[in-house]
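Encoded as structure tokens, here's the structure I'll be asking about.
Shown here: the complex without one of its protein chains, the others still in place.
Up next, chain A:
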Amino acid sequence: MNSRINSEYKYTEYLPDYLEQDLNKIKKKQATTESLLTGEQEDLTNQLVKQTDSPIIPKKQDQIIPNDSNIDNNASRALIQRQQQNYVADQPEWHAPWKLMRVIAGHKGWIRSIAVEPDNKWFATGSNDNTIKIWDLATGHLKLTLTNHIMAVRDLVISDRHPYMFSCSEDKTVKCWDLERNKVIRDYYGHLSGVYTMSLHPTLDVLVTGSRDSTVRVWDMRTAVPVFTLTGHKNPITQVEAQSTDPQIISASNDKTIRLWDLAAGKSQTVLTQHKKAVRSLALHPTEYSFASASADNIKQWKFPEGTFLQNFIPRRESIVNTISINQDNVMFAGNDDGTLSFYDWRSGYKFQDLSTTNIPGSLDSEAGILTSSFDKTGLRLLTGEADKSIKIWREDPDATKDTHPGIKFNPDLYRQEIY
């Protein structure tokens, strides 16, 4: 079937010749209409025409529309505004570079999950050493160690509407911890294999878990009743996310697909098959109605609700992305399996920083790898859980300015190479 689809789609990757010709015609037409409209300001329109030729204009709105008294023609202004709306891909927004702030060691295994508490006072980490540890966010001191799982703790969620923390583990169990008593109060029993990921519904008392048995299960939080078993993925689920509007569940899997689920019906709503490799991570944008998915081939940006592909994050890096997370300031972080960190501007999808993690002394080169990451609630600190058994806290360089740290140079040509 793959080969059939490929054969069908091969020629759709590129524009056929007749389309290209049509395009050129349209462009010419546009140019002529513009020149007719503007009349006297021919120089300006010529500029605009040039801009239409290149799909990306590395300029912002205020730069494109000069406050010049020459442009008094309303029609031309409207045209310009339309043009601007069409071509937003401007210079990526500047972000301060991130740097290492603190290294916390204490776990005896890989850090597989990090969750920050809603009040931003502490955070919890789950590790391959079967324990969950709770750390003070400000000081980095260990507050508590929770042991109940008998295998690696793969994901943690702290509810912002209950005093509960949920943990899921490779030992097929999902546990609910009461944070007032530090005890397990509920077990969600039913997965046939290790549970890799979980998410809490923001408005309903529903817990969504994704497992190695390639099912997504929806649990009623209070009664621990499995409401749905969402089947459809063919390989282990790597990450699930839940949100308050449709599609309420998004799951990524090793079978290279992302599925958007209709929670009310318990059915798959959309399947996104654009990824070429296993999708390892998902991240919802905190303010925009869009999300990103990371796979070894590309990090892709999608639009809700229908799952429209928006863009690829560029430039691409030849390494496996283990985790991505997004903060409120439109910074997307991607942690790679080879211990490199990449920071992207969300809007333009352009990478502005690339750095590699500092190994803990005594650890091997091969132990460099970012396994999980999370921004804190303010988005000013980045916590990463790493394969060298350490938790690292990163922050933006406070002294950096646009002039001192311009970041990776913007290359608009890359957009053309990475349209799909």
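Convention: a contact is a pair of C-beta atoms (placed from the backbone, for glycine too) under 8 Å apart; a residue touches a chain by one contact, two chains touch by 3 or more; residues count from 1.
In this text, contacts and distances are computed from a predicted model.
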#### Entry: The complex's invisible chain, by UniProt name, from "DNA repair protein RAD51 homolog 3", "Pre-mRNA-processing protein 45", "UBC core domain-containing protein" or "ATP synthase subunit a, chloroplastic"
"Pre-mRNA-processing protein 45"
### Query
Which of these touches the unseen chain: A:93, A:220, A:329 or A:354?
A:220
### Query
Among A:93, A:262 or A:397, which one is in touch with the chain left out?
A:262
### Query
Any idea which of A:145, A:193 or A:273 touches the chain not displayed?
A:273
## Note on the structure
In the full complex, chain A touches the hidden chain through residues 1-6, 8-10, 12-13, 15, 19, 22-23, 26-27, 52, 55-56, 85-89, 203-204, 206, 218, 220, 223, 225-228, 231-232, 244-246, 248, 256-257, 262-277, 287-290, 301, 303-304, 306-312, 347, 349, 361-364, 415-416, 418-420
